[in-house]
Structures are given as C-alpha cells and as structure tokens.
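Notes to accompany the following structure.
A single protein chain has been omitted; all remaining protein chains appear in their positions.
First chain written, first letter: the chains are A, B and C, and each begins at residue 1.
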Amino acid sequence: MTDKLVKDRNHLSGIKMTNTVNIIDNGLIDIPMLQLLDEDGIQTDKNYALKLDKKTAVNIHYSMEYTRLLDDRMIGSQRQGRISFYLASRGEEAATVASAAALSELDMIMSQYREQGALVYRGYTTDQFMDQMFSNELDPNKGRQMPIHYGDKALNFMTISSPLGTQIPQASGYAYGQKMAGKQAITMCYFGEGAASEGDFHAGLNMAAVLNCPVIFFCRNNGYAISTPAEEQFAGDGIASRGIGYGVRTIRVDGNDVIAVYAATQHAREIALAENCPVLIEAMTYRLAAHSTSDDPSGYRSKDEEAKWQLKDPILRFAKWLDAKGWLDQAALDKFKEDTREQILSSLKRAEKVAINPIEDIIEDVYDTPPWHLQKQLTELKTHIQKYPQHYPKTSGRIK
Amino acid sequence: MTDKLVKDRNHLSGIKMTNTVNIIDNGLIDIPMLQLLDEDGIQTDKNYALKLDKKTAVNIHYSMEYTRLLDDRMIGSQRQGRISFYLASRGEEAATVASAAALSELDMIMSQYREQGALVYRGYTTDQFMDQMFSNELDPNKGRQMPIHYGDKALNFMTISSPLGTQIPQASGYAYGQKMAGKQAITMCYFGEGAASEGDFHAGLNMAAVLNCPVIFFCRNNGYAISTPAEEQFAGDGIASRGIGYGVRTIRVDGNDVIAVYAATQHAREIALAENCPVLIEAMTYRLAAHSTSDDPSGYRSKDEEAKWQLKDPILRFAKWLDAKGWLDQAALDKFKEDTREQILSSLKRAEKVAINPIEDIIEDVYDTPPWHLQKQLTELKTHIQKYPQHYPKTSGRIK
Amino acid sequence: MVKMNLLQAINNALITVMEEDERVMVFGEDVGHFGGVFRATSNLQHKFGKARCFNTPLTEQGIIGFANGLASQGAIAVAEIQFGDYIFPAFDQIVNETAKFRYRSGGQFSCGTLTIRTPYGGGIAGGHYHSQSPEAFFAHIPGMKIVIPRNPYQAKGLLLASIKDDNPVLFMEPKKIYRASVGEVPETGYELPLGKADFVKKGTDITLLAWGAQVEIIEKAAEMASKDGISCEIIDLQSILPWDAEAVCQSVYKTGRLLINHEAPLTSGFASEIAATVQQECFLYLEAPIARVCGLDTPYPLAHEKEYMPDHLKTYEAIKRTLDY
Partner (left out) sequence: MVKMNLLQAINNALITVMEEDERVMVFGEDVGHFGGVFRATSNLQHKFGKARCFNTPLTEQGIIGFANGLASQGAIAVAEIQFGDYIFPAFDQIVNETAKFRYRSGGQFSCGTLTIRTPYGGGIAGGHYHSQSPEAFFAHIPGMKIVIPRNPYQAKGLLLASIKDDNPVLFMEPKKIYRASVGEVPETGYELPLGKADFVKKGTDITLLAWGAQVEIIEKAAEMASKDGISCEIIDLQSILPWDAEAVCQSVYKTGRLLINHEAPLTSGFASEIAATVQQECFLYLEAPIARVCGLDTPYPLAHEKEYMPDHLKTYEAIKRTLDY
C-alpha cells in the first residue's frame, strides 16, 4: 500500500529540549495594539507612510457618519414601534468601515450582524436597508429574517445568519473555493469576541490554517457579549493570543483608529492573497450602543465606563485628523448629513408602505423547486386564507 | 438596575501600543520539551532532585510491562476472532502510566480510549479487563459498549465514550463540581492531538480557564489521528501553543520519558489543586501500534519512520535508568511477565465462557426506572424470544 | 398563593430549589449578574453567589458538556440555553452523552441531576432563529425526558419535579407567554408529575391535543366549535418524552377522534409519533383520520409568520373536517 507519497514524518522536528519544568503562561507574550492616530487624531508616527488617499478617507468618513445616522434613526423607529428590532454599532464604525475600505469589492464579506458599516461602505442603499428592515417584497431576502439580517449577492455580502460563529468555518470554506476557482479575491469574516468562544471558531481557524485558505478573521473585541464582559468570556490575552496556537498570523489593532484598522487590513489582505493563508485581526473597541433594542446595559455596566469610551469616539478622532490634513469640508459634511437624514426618513416612510411577499412565496427557496408536500401545504393554506381573508390582511388581498 | 457589583471594566488594560504593523506568528514563541532521561535512560540533569521513590518507580515499570503484554495478547485474540475489536497503546505507556502515577487515587480520570496504562496503574484487574472486552455479565458496564470502553466508579475512572473530545468540557464541569464539593481532588482529562481539533476542546479549555476548574488536560500528541498526520491536523506549534491563547498554564513533555511525564504531572497537579486552575500538558510521543485492530498503518506511513520510534521505546528507556539505579530486579521482572501472561490467558478463557446479561437488562439504565413504553417493548421482546429460542441463544435460556 | 407570570414562576422555582439544596447550580449565557436575557434567573447570583449562579462563555456545546460533567460528579446542574434555536451546537453532547451516560456505564455514572432550560416557540416576530420548536428532535433520543409547561402553576411544579427527577430533563419554556400567562402559584415548593398529561376540558366528540403556548390556541378553536354544537375534550400533553399515551388513548376511545396541534413543522414533528401510536392502539375506535395541525415544512418565516402558525382558525377548520369525515 505504501507509495512514494509517504515521506517519513517527524512531529517533533524543531522542538528544543529542556530539563527544567518551566510552565508556559500568558506572561510569555504580550501582543501590542497597533495605533496610528492617538486619541486626539494626531498621527503617532510622523514618518509613517499612509496608503490612504483623500477620496478613500472621505468615503470612510462619510460612511461612518451615515452609519451612525442610520443607527440613531432606526433605534428611534423601533421605539415608535415601526420596526420590531434593531442593533446599532455606535463606537465600532471605524472597525467595520475602515476594514471594509481596505478590501477589494470582489472579496466576499461574511459578517456577524454589527457590521452595517461595512455594508454602507460597499454601497448598500438606504432603500435596501429599509426594505430589509420592513421585510417587504422589495427585499431580495424576501422578508424572511428579522431586521438587520442583510445580504446582497451583487455586493458580495453574504446574507447574515443569527447563530453565532457559524460563518467562521464557512468563511474558510468559501475562501478555499475562491482559491480553487482562481479568483483574485479573499473572504473577510467578521465576528465578536463572544462568538469566538463557539466551537465553530476553533474549527474555522484551524481549518483555514491547515488548508491554506485566503481569509481574514476580523474580531471586534468590544468588551461585551450582551451582558457578559470579556473577563467572563476568556482568560487569555484577548482573541489575538489564540492566533499563535493555530499558526495563524495575527495583528491586534486599535479598533477606534480608522488609519490603523485600514493599514492592518490592507496588510492582512496582501498576505492572505499572496500566500493563500488566513490572517487574524483583533480590533480593540467598545460597544457604546446597547446590545440591541431589546437590551438595557444599565443592568450590567456603569455610565462612567461608557463615558470613558465616549471620549475615544472613532468618528471624532478621524475627523480631527482629516481636518488637520485639510481634507474636511464641514459645509459639505453638514449637507451630506442633512440629506442623509431626509433620505432615510423618506425611504423609511416609503418602505413601510410596501407590501410583503405574496403568500405563494412562503414555500419558495426551501428547495430549488417546491416538492409535492410543500405544494399541498400551500394549496391548503391558500384555501384557508381565502376563507378568512380579514384574519390574514397582509396576504389575502393578492392570492393567485 | 446597576448595583455596587458593577465595577468599571477595561478590557484594554495592560495592552501596550505600537505604531508599526508587526505580525505576530509562531516564530514568536517556541515551547521546549521537558526531558529528564535521554534516549539511553541517562538523567540529563544530574542535580535534578527526582520526587520518585523506588516503590512508585517499580510500580510504573511493572504497569507499563503489564500494559504491553495485555495489548499484545488482545491483538492476538482479536486476530483469532475471540474479541471483535482492540486498541493498543504500544509506545505510549510512559505517557499514560507515569501521568496516572503522579495523581491521587481520589482524582477523577476521564480518558479517551488509549489510556489503559492509567487504568492498569489504578489497579484495574485482569478479570475486569476481560469481562469488559467479552461484554459479559460480570462487566459493571453490562456489556453495552465495544471492547476497551472501560469504566469503574470505584477506581474513579469514568466510563469511556467513543465520540472524540466530549470528555474535555465534561472534565471542566466535573472539576468544578469537585471544587464546589470541597474535595481535595482534581480531574485528569486525557485526549489525543486529533481530538483537540474538536469544538469541545475549545469549549472545555476556555471554560476551565474562565471558571477556575482544577483540571489537567493531558494531550497525547502521538503524531497521528488514524491515518491523518499531525501536519494535516494543525499548523501551529503542537497543542501546547494553544494553552497561551486560553490563559492556561502549559507544559510540553517528552511523552516517552517516564521521569519527565511524572515530574510534569506532579507539578501540574500541585498548581491545579492549590490555585483551582487548569493546566495543559502536551506529551510528545508516537503511536507505534496500528490505530486499532481495524487499521493497517502501512497504508499511510513507512516502516523506517516506525523504526526510528522503536528506538525511543519508553519501557526500555526507563528500564535502563532503573537498572543504573540498581532498582531493576530482572529475575523478579521475568517472573512477573511470565505470571502475567498466564493470568491474562486464563482470565481470557474464563471470561469468554461467562454469559452476557439477561435480556431483562436491555431496558435498564436508559432511565432510573424503565417507563411504560420500555416495559411494553421488553414484554413483547421476551414473548418473541421465547417463540424463537434457538435464534437468540445468548438470552433465550434464562428469561425470567 | 401569589399572582405570578410564567417567567416569575420559573425564577421562583429556581430560588426555591437553590435555597433547599446547595448542590444546585444555575448557569448559561448572561444568566449571572444580569439574570438572563428574559430575566428568568434574576437575583440568583445576588442571593446565592457567583459560584452557584454564573455566566458561561458563549458556547452551547461547552455549556452542556460542562453540565454533563458537573452532573455526573453529583452536583445538581440547571443549564440555560438562551434560545431553543441555539441548542443545536449542543446536540452531540445531549444525544451521545447526556442521554447515554447512564446506559453505557451500566448505571455507574449518570447525568440524572441535569436539567436543561430553554425558551422556545414563535409568535414574537423572531424569524428563523428566535422561533423554533425543536421538541421532536429530542423525542427520538432514548434517555431524555422532555417537559413543557403552559402556565405559571405548571411551570413551577414541573420545573421543580424536573430538577429533582433523577433523569436528564429538557425543560422547554413557551417564551411567547412568558409574561402573558399569569396565575396563582403556591409560595412553597411543590411538584407536578412528569410523564402525565393534564386534562384541560372534558368533551365527547373529539380530542384536541397540544402543549405549551398552543394549548390556548386549541381552547380558542374549541370555543368556536362549541357554537356549532361540537364538544371538544382538551388535553395538554405536558411531557413529550415519555408521553402519556394512556391518557390520550383513553380519551380517544371515548371521542373516536383526535386532533394534534404543534408549531413545529409537520413532517416528523411529534404529532407523527402520537398519530402512529394512537392509530395502533385505537384502530377500531377511530371514526376519522387523526388530524395534524402544524407549522409548514419551511424554516420559520418572519413576514409570513401569521400565515405559518397553526392558529385557532386552522384548528377550527380541521375540527369540522374531522367531524364531517
């Protein structure tokens, strides 16, 4: 049976010997955090050559502003009972927007759910956001999932799934497929430090390393998983320290520093694509928002703690830098924000009036074509709805 | 809602800043391997004070010899068709026996399946081995699992389960229970480097670290998971390098060096018990045996590779050391081996004649007491067996 | 007696048993200081300390793996899975470990002191992943018990019985009525029997069977039917595994007709097991086919949630079809 493919192996090669019982612990390494702008937006290393042109910089800035305006408005709409649920990203805009800016549009993005900033940068329109959140028939996802579960094939943005961590091994597989198909593209996989506790995280990183998948694992370490603080989530040095164990190259970055996030992601992407390997980025940030509109953080963290992080606001910090560079046109920005507010409001009013998908759609996409049992169930359902039209007002009007 | 329990948190405390994009990779650390006996059984550090007395040393030696004799005999019995399956531990006896020797008998052992050496050291009898492997009615596990799935509550040895990795988070939970019950005991969790790829490994180590569980995670890195070599299992520096990511203290040890394994485990146990924390031990060894009697390694590795490891035989190495110390009584050892061979053979002949459990037992232990539906199923089954006694010879004879 | 909602009854049961037995430990995602995303574990950490009520890292397979080990050590483990939709990463630990622990060891070790609590079910605009009713997956696992309450009184009595029962129990809580279902609950501890159905209403023409939040749906349908002069017997199954086949069959012997309602998809839902058993036991008594009013065989949809649900109208129509058969 043995053929030439079997070379002798030695899984001990390169391991040094010692004869003292020395325990390896955290202390051994500490992984520094890349910061290129200090908290006042001043470049920490004057000589550092930024690969960030004005156009991109302004796009990033506007995308962050847009994201925050969208978040604020939708939290309001949820309070007004116009949508059932929302999940904001306040404080994490630099991490999601600047990382997306460092990608090619051909790269696939697989996100967790708090990465609307990346989607904004990719060019997801206000109407698309609204149609998804009102789960109306214009949403390409056909209104089947809760608000904020966006997805758009045209923008290479994978439809979001609620179960945490599942996209991590999927990203490894997707990236392997890109490599095999000879695409000049990688996969960007976003997740939170909480999701990194799932078994799928372990599987995804290990497989990407062993199978040489061009994927960036981008962890938003924002200090909380709903109410669970990072210190009750893991005992190691954040998520970055795990990269070593998988043999995955790793960068820790200040997630509130646009320039650092952009530089780190650019660098990671080059390596991933050139060497067909995964890179892990841990972005240190803070979830200034409540976990979601169903959550009240006052139950588990203090206002002072939040206040400290308000000062690190990534948008302000970047604006200061833009201003110093003379790249900040305040008037244009004000106009952009004004227009955006109106645009969001009018699109919202439009979207909430759009009908949901016709009932025939309920059995579509379970399979490529509906099998006999689903057709039977639909027929029965339609007959039933026609018998009680007033009870099913959203669909009874347009049964085919 | 906020009460005094909420102190301000800062998940960035203690993280240094940098303004150069430096990638962290394996190179950063290399974890040395503790070796106290070189391959000729000579103590590498003359001044090292061994905490190993003669009695224990001889016990370890005899247990290793016993384990190998048992393995060889049972592989033979399987070839003769007397048992359906066997799984040997040749080459890994030091890792399993010496680690078990460093434990207290009160410590719970949760093993994978190749740790019969630990069970031998704990005092599992030849009759117990045989009764389990012939799944007869004397086996306290009632013959319900395949051969080698041993378990004995009296010896604090958890019944083995085939699904890989499942015992890892269980060990964390068991250890937490020991701590809460105020037991002066820890949990010893054995597993292979292949099983360490399972999501349960990730969950188990992270939870043990966060929840302060007194548990030793003992990984036998024997280079293979059936046919899969370590290089196709992970890309990092073995399993030890993962400890850092979890904030779990870690020791890498030469798994073929009795003295080193014993010293490392003793040390780990002291820490785990004193500080209520997990410790990870990676024992570097080699699976000289086929994966199991169903496997043929010639399909995936070369004879030369195996030959190299024959030279590192842990039993020979330890015997040389014992001999040099004047602790080796060759005559006594020969007698022991002779007696053991006979004992195994006679016990085997005895066990294969013992009946299996009566059929009434098939519904026991599914629940604490059999519910109505199981009682109904048993009644029907008994009637059926009585109708075709010759077809169910093992149980028809003694239906109550 | 105190007025409580279902959530308060759960919380009250946990306090009762934690006061009674210090071996009881409660854990899961966000159950600690915060008291759980639904607040079912409110104040437990405050009352009993962080060692007995604590947050776990975010890993369901880890929570149940840890719980299996903890229970096998002798502690009384009450693990929470934040949503029934997220119990699947723990499926292996439940199917291959929790449920087989006692059997494979010949009774030497067991997870009998484990109870897994999880909110389940739809009707809250939760979409695919905050709406599922996974009971049928667990009904095919010998060694498990599955219990589902429909009101606060049952919730406390069944949860206490589940925690004290020496078998692993999956305790599923109908989150749709967590706050809506309010009733009188004894302040002291009490237990309701596992494996027994609860007769909600006597009737003569047809037996209606459901559990959890769907019981009020069949009650509503029964009211409509009564206006047509149809007398429905209403049974709340309460325990899915082992289930009270005798009570159901006794009722069917009398009524000659059976309708089963559950939210989970029709195909291989638990109604199929009930129908298969009842057609066997009551063959000569059945005057019409056993009707199943269930969710569609699709993922749980958001926009079409109302249409997807096996509501009182679909149930009412099925009652009439069965009577007119």
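Following the convention adopted for this analysis, a residue touches a chain if its C-beta (ideal position, glycine included) is under 8 Å from a C-beta of that chain, and two chains touch if they have at least 3 such contacts.
Here the structure is a predicted model, which means the values were calculated and not measured.
Enquirer: Pick out which of B:37, B:52 or B:164 touches the chain that's been left out of the picture.
Expert: Within the whole complex, the residue contacting the unshown chain is B:164.
Enquirer: Of A:10, A:43, A:56 or A:159, which sits in contact with the chain we cannot see?
Expert: Checking each option in A:10, A:43, A:56 or A:159, the one touching the absent chain turns out to be A:159.
Enquirer: Taking the full complex into account, find the residue in A:174, A:262 or A:300 that is in contact with the omitted chain.
Expert: Going through A:174, A:262 or A:300 one by one, A:174 is the residue touching the chain not shown.
Enquirer: Just one of A:207, A:263 or A:385 touches the chain that is missing; which is it?
Expert: Final answer for the missing-chain contact: A:207.
Enquirer: Which one, B:63, B:197 or B:265, makes contact with the chain that was left out?
Expert: If we include the chain that is not displayed, B:197 is the one touching it.
Enquirer: Need a quick check: the contact residues on chain A for the chain that isn't drawn.
Expert: Counting only chain A, the missing chain is touched by 3, 5-6, 108, 110, 139-142, 144-145, 149, 151-153, 158-159, 161, 163, 166-178, 180-181, 187, 199-200, 202-204, 206-207, 210-211, 364-368, 371-373.
Enquirer: Which chain B residues touch the hidden chain?
Expert: Listed in rising order, the touching residues are 84-85, 135-136, 142-146, 149, 161-164, 194-195, 197-200, 225-228, 232-234, 294-295, 299-300, 356-357, 359, 361-363, 366, 373-374, 377, 381, 384-385, 387-388, 391-392, 394-395.
Enquirer: For chain C, which residues touch the unseen chain?
Expert: Touch with the absent chain occurs at residues 61, 85, 88-89, 91-92, 95-96, 99-100, 103-104, 128-129, 136-137, 139-140, 142-143, 241, 264-265, 267-273, 275-277, 279-280, 283, 286, 288-292, 296-299, 325.
In this section, only the chains that are shown with their structure count from here on.
Enquirer: Could you tell me between which two chains the number of C-beta pairs in contact is largest?
Expert: The chain pair with the largest number of C-beta contacts is A-B.
Enquirer: Quick one: which chain's Cα centre is the longest way from chain A's?
Expert: Most remote chain from chain A, centroid-wise, comes out as B.
Enquirer: Between chain A and chain C, tell me the centre distance in angstrom, where each centre is the average of that chain's C-alpha atoms.
Expert: Centres of chain A and chain C (C-alpha means) sit 35 Å apart.
Enquirer: If you average the Cα atoms of chain B and of chain C to get two centres, how far apart are those centres in Å?
Expert: Distance between chain centres: 38 Å.
Enquirer: Using the touch rule from the top of the page, what residues of chain B touch 2 or more other chains?
Expert: 6, 199-200, 202-203, 206, 210
Enquirer: Going through chain C residue by residue, note those that touch at least 2 other chains and give them in order.
Expert: Within chain C, the residues that touch at least two other chains are 33, 54, 57, 59, 61-62, 89.
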